[in-house]
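Every protein chain but one is kept in place in this view of the complex.
Up next is chain A:
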Amino acid sequence: MSAVMSNAETNDVIKDVKKSNNKSLGEMLIKSLPDAFRKFDPRNMWHNPVMFIVWVGAAFLTLLGIAQLFDPAELSQGEPVFFTWIVAVVLWLTVLFANLAEAVAEGRGKAQADALRKTRTTTPARVVVGYDEQNDPDARGPEKGIGSATIQEIPSSDLKQGDVVVVSEGELIPGDGDIISGIASVDESAITGESAPVIRESGGDRSAVTGGTRVLSDRIVVRITQKPGESFVDKMIALVEGANRQKTPNEIALDVLLSSLTIIFLVVVLCINPQASSVDSSVSLTVLIALLVCLIPTTIGALLSAIGIAGMDRLVQRNVLATSGRAIEAAGDVTTLLLDKTGTITYGNRQASEFHALPGVSHDEIVKAAALSSLADSTPEGQSIVALAKEDGFNVQDVPGSTAVAFTAETRMSGLDLPNGDRIRKGATSAVEAWIEKEGGVMSTEVRDALHDRVASISGQGGTPLVVAEQYANGEAKVLGVVQLKDVVKKGLRERFEDMRKMGIRTVMVTGDNPLTAAAIAKEAGVDDFIAEAKPEDKLAYIKKEQAKGQLVAMTGDGTNDAPALAQSDVGVAMNSGTSAAKEAGNMVDLDSDPTKLIDIVEIGKQLLITRGALTTFSIANDIAKYFAIIPAMFMMQFPGLGVLNIMGLHSPLSAVLSAIIFNAIIIVMLIPLALKGVKYRAEASEKILGRNLSIYGLGGIIAPFIGIWIIDLFVRLIPGF
């Protein structure tokens, strides 16, 4: 099949999707109407007990309405026939609105899924049959006619786990896998929407490739890690479509509560007429069903699944894929965040911040030596030294004839050999000291102490000391001073961690730095704790320790050796750039590979739970007003005393009942935007959040229906016959 989309096309689709999400609510509602009607199928309604009751009530009233046409005198129970009809229509509308909420939420995911599906087209895959890892890791053999391996072209859909394929420049990668040989730039815009190509290479933490992405340059050998039909894109499609959306534990628990309330109200309503018969009173079936629909928690029942889908969607919008809705809920509950220092808390690179000359060395001397030795050093650290020197007024020029000495793991130093025989070295304290000793230099105790004091003080401030030494042409070697390199904490993080603390979340920085440096950076960034000199096992141990204390831990990771910790954590966000092992182990994947997003994920989780709680509270609080509308309406004629309860001053029993169910239906539509967008979330202490939401959705839930029903009644009373 050649219908493979170009990158440009893919990007267009993704833009379309993002656009479609910004469409006005009205448009979305209309577009989702057909889907909403399809959901009227009782087999579908059954999954939502609350709305199913409304469905049954509407169906029953429709039948009753038809029957009343034939025998109005007997069946109308003293009410006008059209009353039953109007109530039936309003109930059908209530069901429609509920279906609409779900359809709109799903619709957003569908568009996204369509775009993804287009990347999932079958491509030819070149499988290396008889791949010889030992002698021919690059699988060049078949092409050059060496060895026994051959290349066979099969459709990508036939790929099995463990197959080895070759992908060259311009080709689509046929399936998810790890690069076992080669390096390539890959265009992953199809899944990330990011058009800048990324580098993928064998062996490191960036070896994973995704099916449907395109190799832009070079040639790679990939071992397929996916099972057929279970590719990353397949999973993504299923996720955004909500095809196999399972209810989360909290949704199940809420369902239990809502079902119980529904059962209670069902019994209450069923028992009204027998009870009323004791005082020779009775209520019409139409009014009873209207009361039942008003009392059962239809608002939250109608919006519950939309809230869940929308929460998932909000994650997808930020390019994060959760493997389950459960993971999002867990994100809301997280109490400990493990954050990698580099890239998350600090910018990736250290910056030179100060030159410190040792006793007997002039400031100029150290600055000049440091700058000179860094000229050829292309690392950001080196460049920052040159830049800092320039600020100090030293615009050093390259000295012709000098040789740059590159950093090696052995010497742990880099430097410059000048044509006049001077040699400048910079590196870690111990390395430089060893070098001086080896070159026959002698350090006085005074100098040595000064050096050690300086180094300790820099480390203590979270900096990295870079010792600069020079051996002159005459063989004399001495330490000149220390360059202070500093980790730069990202802007705004301190405030963010402060917010986290208010939310009851501990932030923990994970770093390979020594404890002293780590402590200083931790203090500057404002995290609550840190793990210094961290190895992957340390992360795992820390997570286990936190969990033993009952904490829920979230972390990000990319390398294969992060996989155990990712699996152990309650919320494990794998970077898309990471290995397949890491992606398998985590329960979320961040397509942008941005570790800072962990904080956003937590906020999205919280927002989802808050929205669910707010609408539940609102829904239940609504009952008070509905009782006050309908109870007097039912019995006021016979027991005028109950008129006292008609505090809204509703026009007549019929208008009261109708107004209540109209309000009940309209409120669903009015709350759809809130269900989709989510309740506004601010990082604050629980009391503040609860207090504010309670006054809006609790108090509002009590008051709003009183006003709403009263206003609707003003119009309903104009209908002749009411």
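We adopt the following convention: a contact is a pair of C-beta atoms (placed from the backbone, for glycine too) under 8 Å apart; a residue touches a chain by one contact, two chains touch by 3 or more; residues count from 1.
Throughout what follows, contacts and distances are computed from a predicted model.
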| item | value |
| --- | --- |
| Protein name (UniProt record) of the chain left out of view, among "Integral membrane protein", "Carbon starvation CstA family protein", "YbdD/YjiX family protein" or "Potassium-transporting ATPase potassium-binding subunit" | "Potassium-transporting ATPase potassium-binding subunit" |
| Residue among A:Thr150, A:Ser168, A:Ser277 or A:Ser362 that touches the chain left out of view | A:Ser277 |
| Contact residue for the chain not shown (choose from A:Gly360, A:Gly440, A:Gly643 or A:Gly721) | A:Gly643 |
| Sole contact to the chain not displayed, among A:Asp178, A:Glu241, A:Asp313 or A:Glu329 | A:Glu329 |
| Interface with the undisplayed chain - residues on chain A | 249-250, 252-254, 256-257, 259-261, 263-265, 267-272, 274-279, 281, 329, 332-333, 335, 501-506, 549-552, 605-607, 609-610, 612-614, 616-617, 620-621, 623-624, 627, 631-632, 634-635, 639-645, 681, 685-687, 689-691, 693-694, 697-698 |
